[in-house]
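Of the protein chains in this complex, one is absent; all others appear in place.
Chain lettering (A, B, C and D) follows the sequence in which the chains are written, and residue indices restart at 1 in each chain.
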Amino acid sequence: MMDSSQEVKHPISLDLYSFGEGHFEKHHITNSEQIIPFLESEHKFWLNMPNLNNIDLLNEIKNIFDLHTMAMEDIINTQERPKVEIYDHFILIVVKMLYSRNNLADLEAEQVSIVIGKNYVISFQEHAFDIFDGIRVRIENPSGKIRKHGTDYFAYTLLDAIVDEYYSLLEKVTDKIEVLEDEIISEEKRVKLSEIYNQRKSIQLLKKVIWPTRELLSTLKKSESFLIKRRTLPFINDIYEQTVEIMENLEMQRESITTLVEIYMTNISLKQNEVMKTLTIIATIFIPLTFVAGVYGMNFEYMPELKWEYGYWFTWSIFLGISILMVIYFKRKRWF
Amino acid sequence: MMDSSQEVKHPISLDLYSFGEGHFEKHHITNSEQIIPFLESEHKFWLNMPNLNNIDLLNEIKNIFDLHTMAMEDIINTQERPKVEIYDHFILIVVKMLYSRNNLADLEAEQVSIVIGKNYVISFQEHAFDIFDGIRVRIENPSGKIRKHGTDYFAYTLLDAIVDEYYSLLEKVTDKIEVLEDEIISEEKRVKLSEIYNQRKSIQLLKKVIWPTRELLSTLKKSESFLIKRRTLPFINDIYEQTVEIMENLEMQRESITTLVEIYMTNISLKQNEVMKTLTIIATIFIPLTFVAGVYGMNFEYMPELKWEYGYWFTWSIFLGISILMVIYFKRKRWF
Amino acid sequence: MMDSSQEVKHPISLDLYSFGEGHFEKHHITNSEQIIPFLESEHKFWLNMPNLNNIDLLNEIKNIFDLHTMAMEDIINTQERPKVEIYDHFILIVVKMLYSRNNLADLEAEQVSIVIGKNYVISFQEHAFDIFDGIRVRIENPSGKIRKHGTDYFAYTLLDAIVDEYYSLLEKVTDKIEVLEDEIISEEKRVKLSEIYNQRKSIQLLKKVIWPTRELLSTLKKSESFLIKRRTLPFINDIYEQTVEIMENLEMQRESITTLVEIYMTNISLKQNEVMKTLTIIATIFIPLTFVAGVYGMNFEYMPELKWEYGYWFTWSIFLGISILMVIYFKRKRWF
Amino acid sequence: MMDSSQEVKHPISLDLYSFGEGHFEKHHITNSEQIIPFLESEHKFWLNMPNLNNIDLLNEIKNIFDLHTMAMEDIINTQERPKVEIYDHFILIVVKMLYSRNNLADLEAEQVSIVIGKNYVISFQEHAFDIFDGIRVRIENPSGKIRKHGTDYFAYTLLDAIVDEYYSLLEKVTDKIEVLEDEIISEEKRVKLSEIYNQRKSIQLLKKVIWPTRELLSTLKKSESFLIKRRTLPFINDIYEQTVEIMENLEMQRESITTLVEIYMTNISLKQNEVMKTLTIIATIFIPLTFVAGVYGMNFEYMPELKWEYGYWFTWSIFLGISILMVIYFKRKRWF
Partner (left out) sequence: MMDSSQEVKHPISLDLYSFGEGHFEKHHITNSEQIIPFLESEHKFWLNMPNLNNIDLLNEIKNIFDLHTMAMEDIINTQERPKVEIYDHFILIVVKMLYSRNNLADLEAEQVSIVIGKNYVISFQEHAFDIFDGIRVRIENPSGKIRKHGTDYFAYTLLDAIVDEYYSLLEKVTDKIEVLEDEIISEEKRVKLSEIYNQRKSIQLLKKVIWPTRELLSTLKKSESFLIKRRTLPFINDIYEQTVEIMENLEMQRESITTLVEIYMTNISLKQNEVMKTLTIIATIFIPLTFVAGVYGMNFEYMPELKWEYGYWFTWSIFLGISILMVIYFKRKRWF
């Protein structure tokens, strides 16, 4: 287990938080061997790996904490589905953190793995993100729950931070859909269908990540590992219920989008109807008039009307008569 | 449990109903300590918290009734999903009351939490609403069932009042959809698609609230808590079946809306068809006639027809002939 | 149980059929007390309540047969979902009879409740309908199965009569849909979308009633009440399977309707296409010709063609040429 | 059981195949009593009833083989859903044979009932069809499996023959859909939507028949009747899996049809687009030109252009200019 202890260590830079009731120390780790004494400590400690670049370090961690090869592979392979694996002396939780760099269309997923041991929690991030900053603050608070509870509660706070991110993404998507809804219903702004489509994609991606997260929380609730204490179960149940609610809301938003697309399509049809009506009204009024004018533009030698003194005015009365009849007809059809 | 007894109390104003067979008293509570003696009383009592604003009071209640921290958090956090939690000495039920301030499009949800204890029921409302007024009347009735049955039956009457509200909302939605249906099918009034859309949203919201309520009632039925007596089960089953029926009706209404949208779209298409037909009939009759008139409006020096005495009348016969043929053609195509 | 015996009885008019192997008597009941002796009889008897108007009578029935309060409420409240409730000494079955006064669009539901006791069956109808006439005939037949079997078999015959009604309604809906299908596909008659919509509503209503009926039959099959004898189970299973088949057929009809609506919409599109083609053909042929005629109707002093002897005939050849080219073009496009 | 032996027998004509290892005899039965000795034979026998017309004969069969009344009713009522019923001394399997007289649109279902006894198999057909001809050939083959295995294996071969028919129908439907697909995508032939609709109906009918068949095979697999030997289970499982596969393929074909309808609708839209473009191009080019020609056809006394020597040619250059600009505009819009 410790067979790598003779090798030359690369200088590393990790923060290790040792904590317990009435105890808090922040240690700067530059050599993985410095971790070993904490394993025997009466206090709990949290080790956060800000990235997965240093394979040597990961191997040392694997050896120090006696992690299973499959567990380490799950941690390193960032294409895993969210899941929980219950091992004999530790629990591995693999989840996805979601964030959007610019806008919602560019939703990206980053894998976060959490290892819960008897007196330690290790978290592995793909890139050093600031999602756990709030937890660093809470851990320094002497009267906080984190200090009093075990490693299972600490892991819960990490998961809670990630699920909170899902909530805020859900809210962003919901807000964006409401804006689109207003724009489409008021018809004030010309919305592109691809904008609606992007929201649908975000929802799809959120569901793809949250669905297995919900499953893993359900498994965790029912797991009978000694590492999950009975009094922590209500907290795990709480985030489980949050994922259920997010899923339900996503489903509602998905249905909203379906309706939006329907309204969008109907608006196009209604507009086309209006265009057609305009054309039809103008054309059906003026085409017959133009015909009448054409008739009296003919050059036949014998056309009695042409010689009639009031022929021209009579023709105008025909023009007016046809126009008025047409307008009445369209009014009756309620075309305008 | 009683460690807050030395603090200075804020003046509060709560109604406590103490009741039992042949017994009914209404007490005005101004200090939470006044509640304590009732805990030892042989009678049951009901305490209604009209809002969640006074955090100190809520904490005192928590201590007096020895409520679990998680239970209190569920009561205070008004974003909870409807659920039931079975604790050792009490049951917590969290439900949602739905109401619409103006019209159905503005459906709002208010959380109502009910705590069932051995000889007490506490209800927590977000805002003081009048939904429990009917129960106040019934509790004063000496021969009513409420007096005879236990706290489980009393909690049932509270839940029943809330589920009755769902029913009346369902009826409102159903009525509105029927009105829309009549308007769309009769084509008398121009319905906006967004009106249909609003009904769909109301249905979605109702389903979102009623679905977990159904689940919690199912859980309550199967719970083997000593607080739920066997003879109360048929009553709980009754409201459970009501929620099932509401869900089924909502599903039917949702399908109706889908059909309405279809009819709506078809009506647009049919109207466009009619517009196109009008244009086509007028245009295909007069465009050829105008052409013929144009021909005899040409200024060629050598055009024999122009000199013919009956040329003009012959041209009119061509006009009539073309028109009649076209009308026959359209009649055959059943275009009018 | 008999505590209402001292009250003044209202004159009532009920038929009580006492029957058994080799025994049949029809009694006219004018006072509910007349029923009591039959309870001790060795023969079975059937009591049909033709309506639910006489609340006093219903209360007397409740007392005579010792029915549970909840059971009586289920019988009186005609808004119940179909269900079965197994009590200690009787079984309550609540079902819906469906009928259409005029046409299928006005499908109405009437509640029928059946109470199965040791040696009696009571049926409660909302209105006196003739659905049980066939059973009156069969009960008078000395060699019929009804005489030989127990009350469970008799209740089965009542349920069977109701499910048979569902079948005939299914057939009516199926027939109507087939007629609509023929009309839509042959395009002979102009079908209104609302007619299709009415069928969909009938199917929805049938499903809403039959689905819980299926459930209750399934429960009845599995119930281990001493009132349901083993040899009656195949008969109950038989009507259970009938409800399954009706549900499947309803589902098929629902899909047919979806397809019909699709065909309907496509027909509208195809017709619009035809209208547009007619317009386009006429307009694209004559608009250029009218232009040419317009050119030679111009009054320029210097227009060499006008003086040309064959100018007029040459223009006609241009007219013909353009027309023929257009016709060829449209033929190639297979527009007619 | 044998109480009908004194009655006068109608002359009947049935084939009874007695078979076993190294044994095969074909008997012609003209009186149902001739069947009785075979019941005590050490060999198995197969009796095929080619139709259900002779009710007397069916009653005799019922008595000879001691079949339950409900079983006989299931056999005679040809509207049954496919199902299996496990009785004490025999198993009844009711399935549907599907065949199409002319084309796929006229798919018809015929009920086939199979009774498996200790040493006999009876098959009941609605009409004498030739589906079991292949089995007659195989039974005569001395080294075939049929001779060696029990009555359960023989029943399997009958079911297998029926499921094979489903396969060939599935293939026909698949082929027809592929032809429709090619015709629709290539747009060579004008397909009627009702043709696609007919395929959908065939699929619906197939699913309606195969779904309960799958269920019954699943029940048969799990039944623990002494009549189904353990070594026959893999064979039953084999046809079970075939029905699963047919269902999956039907589902795929159903989805294909949905897509086909979509493509069909889109093609209509695309064609309409093309028609509209043609009209728009011609009309927007020539309508302005006609206007210009109309202007110079006016008869104002003072119109300077008319007297200009090059006025006519200048007008032509306007005509050409407008046309060219329009063509460039349409090219840019990629309308042709």
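Everything below uses one rule, namely that a contact is a pair of C-beta atoms (placed from the backbone, for glycine too) under 8 Å apart; a residue touches a chain by one contact, two chains touch by 3 or more.
Please read all numbers here as calculations on a predicted model, not as lab measurements.
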Residue of A:His27, A:His43 or A:Arg200 touching the missing chain in the full complex: A:Arg200
Residue in contact with the excluded chain [from D:Ile36, D:Val137 or D:Met298]: D:Met298
Positions on subunit A contacted by the hidden chain, ascending: 70, 81, 83, 193-194, 197, 200-201, 204, 208, 261, 264-265, 268-269, 271-272, 274-276, 278-279, 282-283, 286-287, 289-290, 293-294, 296-299, 303, 305-307, 309-312, 315, 319
Residue numbers in subunit D that touch the chain omitted from display: 185, 234, 238, 241, 244-245, 248, 252, 255-256, 259, 262-263, 265-266, 269-270, 272-273, 276-277, 279-280, 283-284, 287-288, 290-291, 294-295, 297-303, 333, 335
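In this section, only the chains that are shown with their structure count from here on.
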Subunit B and subunit C: spacing of chain centres that average the CA atoms, whole Å: 27
Shared interface positions of subunit B, touching two or more other chains: 265, 269, 272, 276, 279, 283, 287, 290, 294, 297-299, 303
Overall pattern in which the protein chains touch one another (line/ring/star/complete/other): line
